[in-house]
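All protein chains of the complex are present and in place, except for one that has been dropped.
Lettered A, B and C in written order, each chain numbered from 1.
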Amino acid sequence: MLIILQSDVSESQVEHVLARVAELGFKAHLSRGTYRTIIGLIGDEQKISPEPLKAIPGVQDVVRVLPPYKLASREAHPQPSVVDVAGVKIGGGHLAMIAGPCAVEEPDRMDRIAEAVKAAGANIFRGGAYKPRTSPYAFQGLGEEGLKILREVGDKHGLPVVTEVMDPRCVPAVEKWADMIQIGARNMQNFVLLTEVGRTRKPVLLKRGMSATVEDLLMSAEYILSQGNSQVVLCERGVKGFDKVTRNLYDVASVAVVKGLSHLPIIVDPSHATGRPDLIPPCALAGVAVGADGVHIEVHDCPEVAKSDGPQALLPRQYAETVAQIRKLAELLGKSISTVSK
Amino acid sequence: MLIILQSDVSESQVEHVLARVAELGFKAHLSRGTYRTIIGLIGDEQKISPEPLKAIPGVQDVVRVLPPYKLASREAHPQPSVVDVAGVKIGGGHLAMIAGPCAVEEPDRMDRIAEAVKAAGANIFRGGAYKPRTSPYAFQGLGEEGLKILREVGDKHGLPVVTEVMDPRCVPAVEKWADMIQIGARNMQNFVLLTEVGRTRKPVLLKRGMSATVEDLLMSAEYILSQGNSQVVLCERGVKGFDKVTRNLYDVASVAVVKGLSHLPIIVDPSHATGRPDLIPPCALAGVAVGADGVHIEVHDCPEVAKSDGPQALLPRQYAETVAQIRKLAELLGKSISTVSK
Amino acid sequence: MLIILQSDVSESQVEHVLARVAELGFKAHLSRGTYRTIIGLIGDEQKISPEPLKAIPGVQDVVRVLPPYKLASREAHPQPSVVDVAGVKIGGGHLAMIAGPCAVEEPDRMDRIAEAVKAAGANIFRGGAYKPRTSPYAFQGLGEEGLKILREVGDKHGLPVVTEVMDPRCVPAVEKWADMIQIGARNMQNFVLLTEVGRTRKPVLLKRGMSATVEDLLMSAEYILSQGNSQVVLCERGVKGFDKVTRNLYDVASVAVVKGLSHLPIIVDPSHATGRPDLIPPCALAGVAVGADGVHIEVHDCPEVAKSDGPQALLPRQYAETVAQIRKLAELLGKSISTVSK
Partner (left out) sequence: MLIILQSDVSESQVEHVLARVAELGFKAHLSRGTYRTIIGLIGDEQKISPEPLKAIPGVQDVVRVLPPYKLASREAHPQPSVVDVAGVKIGGGHLAMIAGPCAVEEPDRMDRIAEAVKAAGANIFRGGAYKPRTSPYAFQGLGEEGLKILREVGDKHGLPVVTEVMDPRCVPAVEKWADMIQIGARNMQNFVLLTEVGRTRKPVLLKRGMSATVEDLLMSAEYILSQGNSQVVLCERGVKGFDKVTRNLYDVASVAVVKGLSHLPIIVDPSHATGRPDLIPPCALAGVAVGADGVHIEVHDCPEVAKSDGPQALLPRQYAETVAQIRKLAELLGKSISTVSK
């Protein structure tokens, strides 16, 4: 960590900073330039936060040299991690194809959709039993009843299932019924929830928050990892943008950024990133081309009656065409869509 | 609600849309223009969501005409609401002056800070016992012990206290010890938590999320209001911006926007909005000038040893000068800083 | 165009709006809903701007139904346009591979770089003779001397050349020496410059502004097209974002959005979008995967001595590997990299 002092810093202020650095257990390396004096901290930078140092009089800025996350970093684990979701591998050349409706709906419809996405090449089935809805008056999900439907339908079609948890009190139920636990974008910095899923041993699908930096995302992963759960898959699903022509701004470069910084698998969700069915297929391909370890797409057989987010769902037929294209691109890149081993 | 059809919509698609509208219990008003056909829905628009309608083939766009919130709207309550926090009024010309350290620290320090901010003119004391920290390795707050310290110090100095809750399981404890419950920016769309605090009858300080629109903020307030808790105070604390010269982008105009749409009081938090002590005093004045019902400022007597967010805290002396300026501006605007009545 | 009236609009206000609509030469279609009254305008919507209508008392909002551009729209030209840059086709399955240094430098270096990118598969050579630099103290380009160097080097290697123009007074010189004229991101809404290049008959490479919406971009293209120059190629090069981990936020979905709205070719520029050489190859692939008609990449044989933007340049060897990957992906998509016919 580097402490950059103000140009008019006094000698007593410099000494005060040096004293604070020593109190924190670091050695200081003082460097006086023509215009500025810099103090380099020698010691384990990840043990301290730059904020209090910035508050010392005479300090202009504090620059981190190391990332603030450890377990999520590539240094900690140079090889790409491969996460196993009930037999489906994600990462290291194995692509996850997660598909299903936004919300869990009635069993018959779930059955039809699961059958269709399985046939199209999906390897994990999704559906929300607890739905984060902007409006308190909107459909909030079927709750534990929905979890059971999801489980049954997944089992029938031989597909592991992933579903979102919003309430720390519901983690045991989701852990019981699902193969993978999703943390939604709005809860990416719900540290209570991250800690709770970190205590389970179920794989976690951690979606990037709408205004989260890549570092924020990796720090949230670090919360889960630091509880002992190493099965984390990240998901880029669009950030807040100024152009309302798409629902969010699909930050495809973040996938390549994550690949450089971390060993964790990362998939893309073009459904939420764009909010438009016409953009999902090309954006899914872009995600795989940039290096994503999988694609998450909402599929519904009748979007106009979907209980949630209908307009961003693909029809099963459209999904099948998209997976066919992804499969060819994956081959070109030396990757493959994981098959369900169970 | 208006359904705008695509230019090449077929007659059978138009009929299908009309049938769906009728199924949903609305009357349709068909208007065929030279270039476009529009269907106006006649009925209670707030009962439906535009999303499923957008998924109907042939539909180009669905435009809302009414806001999606009811209880938070000015129509529902034309006069400004006045929220009472243990005798301190917020709204309707009464300004809240909320001050205190970021995190609850040891009792002696809390006592000194409370004494100083009370003398400066603060009317509500703040401090976090549960801290949302980006890093799992950072100080996470003193927990319920912190709540008790806050309560005791507040009582000693005759100041109501506000503190953040992050975990729905902690709501009863916070409700017991605090006079006002804060929902932090990262939890603005934690709908589980909003529902839980909505079930209490304690005033709630709801901070705007970093990428939340004003409508999102009012929808989150609606979650609380719809549970029967009408004591909601909003707080603008900066949104995500592209210029890192400030921590966030202080959206002062949003205060005036909220005043036009809602009856709920709204205060500003220049500490989190800017993250820089030099900017807090002028930005506090800007907030009051634009019409805010109070100001939330972090104050610490030794920012460089603060357990959280030191660099954005004012010293007690700086806070006193700021309140003195705010008081003069308030008088000019015909408002006043609420006094603690108890 | 739809005029949505305020809920409390008076009868005389409605009549005033109807009178204004008639004055503007439109027929009005009045629709009174339970909660709102809407006026639909029947006539050529593209002839008027919604702004003055919004200023009429009693009007809440004015909603456009048609896009504000005509010549750039897919309706005006249903087939994709193919732009010809001195024999190199862009669009309709033909990919442009534009490469070269940020700024035109000394002839020897230009010669070496041109030879290398040609061998790698580039079909258009780039280099700036007039450089938009944030600092007045930075290298501003070689001016007309640079144009001549670019021309000679391009001719020697059989590569058409593209270069940026910043000053309307320099358009004749650029038109004389270059095969394609670039409008940089900072000048995307320099309407004087757009008009001036619209008067030439040279192909124009129009880069998207850092905070321009897709509609803004198409409106800027419309400026050029409306002057009679139909040879416009758009370029996505990243928009302003909040995460400084990349220089800009690469909005790859905008390529697919443009494809739906317009017939104009659109290429991607991962160099400026990311500002990081490690991200350029995967982001170039993502751009082609999403449907771009070409890729613009900065290449320099010694980035550390580049006169401008060194850190975002690929080395010739890295560029060759990237083109090889793009070529395979293009084949998969049924496209091909254009060859220089001259």
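Just so it is clear, contacts are C-beta pairs under 8 Å (C-beta built on N, C-alpha and C of every residue); 3 or more make two chains touch, one makes a residue touch a chain.
Since we're looking at a predicted model, the values are computed, not measured.
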- Note on the structure: Checked against the full complex, the residue among C:Glu75, C:Asp167 or C:Glu321 that touches the missing chain is C:Asp167
- Item | Option from B:Val214, B:Val299 or B:Ile337 whose C-beta touches the chain left out | B:Val214
- Which of C:Lys156, C:Lys240 or C:Arg327 sits in contact with the chain that's absent? C:Lys240
- chain A, residues in touch with the chain not shown (by the definition above): 2, 4, 7, 29, 31, 33-36, 38, 40-45, 63, 65-66, 75, 240-242, 244
- Task: Spell out the interface residues on chain C facing the chain that's missing from view.
- Result: 20, 46-47, 49, 51-57, 68-69, 132-138, 166-169, 186-187, 189-192, 195, 209-211, 216, 219, 222-223, 226, 239-240, 303-306, 308-311, 313
- Message: In the complete complex, the non-displayed chain touches which residues of chain B?
- Response: 211, 213-215, 239, 241-246, 249-257, 260, 273-274, 278-279, 282-283, 285-291, 328-329, 332
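Methods note: only the chains that are shown with their structure count from here on.
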- Message: So, comparing C-alpha centroids, which chain is the farthest one from chain C?
- Response: B
- Message: Nearest whole angstrom, what separates the Cα centre of chain A from the Cα centre of chain B?
- Response: 26
- Euclidean distance of C-alpha centroids - chain A vs chain C, Å: 31
- Message: So the centre of each chain is just the mean of its C-alpha atoms; given that, what is the distance between chain B and chain C in Å?
- Response: 39
- Task: Check each residue of chain C and list the ones that touch at least two other chains.
- Result: 241-242, 244
